[in-house]
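A single protein chain has been removed from this complex, and every other one stays in its place.
Here is chain A:
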Amino acid sequence: MVSRTVAKDIITLRGSAAIVSEFFGYAANSILYNRGVYPEESFVKVKKYGLPMLLTQDDGVKSFISNLNAQLSEWLEAGKLQRVVLVIMSKATGEVLERWNFSIETDNEVVEKGVSREKSDKEIMREIQAIMRQIASSITYLPCLDEPCVFDVLAYTDKDVAVPFTWIESDAKLIANPQMVKLHSFDTKIHKVDTLVSYKNDDEWEEQ
């Protein structure tokens, strides 16, 4: 993917798509762990981005995320993916409690002409690391998820994308009157990923 030059590395469209989908896999695992969607014991620590990242051991979740990532990679390479949203819903009521929104801006020139960009790998790692840290620290301000929850992933794509048979059209699963917190973003010079978490307004707190 990259050739080691002095400071910057060459990033191709495919490489960038791989970085973004890999990022999404780890971010999703981190969110599931930190928000307590799955029990802590089902996660195992691995080293990634210079941080101890937690990955689920649950086979069902693992295969779900890897299938997802494969499809996201494909869409990213085609430049058709606009955003990925991880939704956390209450298991009992199905109400959306949290929405983790990863917007993706694709440099269309790269998609059309197949050129590559230059950016230091380390720089990208640093940016991703910052986002991961923010996700982990988000538990300090996000409301507690007391009830058992399930998660789902939505992909916002261009309309002209052919829907693979394993995917179905869905509604946006928005939260009414959400509180939003914008996290850091990272940029591979081909794809720019913005992270935003919106969550249900905690009624107990005074509305300002």
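Here is the rule we go by: a residue touches a chain if its C-beta (ideal position, glycine included) is under 8 Å from a C-beta of that chain, and two chains touch if they have at least 3 such contacts; residues count from 1.
Simple rule for what comes next: contacts and distances are computed from a predicted model.
Colleague: UniProt names the one chain left off this complex as which of "CDC20/Fizzy WD40 domain-containing protein", "Roadblock/LAMTOR2 domain-containing protein", "Par-6 family cell polarity regulator alpha" or "Acyl-CoA thioesterase 19"?
Modeller: "CDC20/Fizzy WD40 domain-containing protein"
Colleague: In the whole complex, not just what's shown, which of A:34, A:82 or A:185 touches the removed chain?
Modeller: A:82
Colleague: With the missing chain put back, one of A:61, A:76, A:96 or A:110 would touch it. Which one?
Modeller: Answering carefully, the residue with contact to the hidden chain is A:61.
Colleague: On chain A, what residues meet the omitted chain?
Modeller: Touching the missing chain: residues 37-39, 58, 60-61, 64-65, 67-68, 71, 82, 91-92, 147-161, 163, 165-172.
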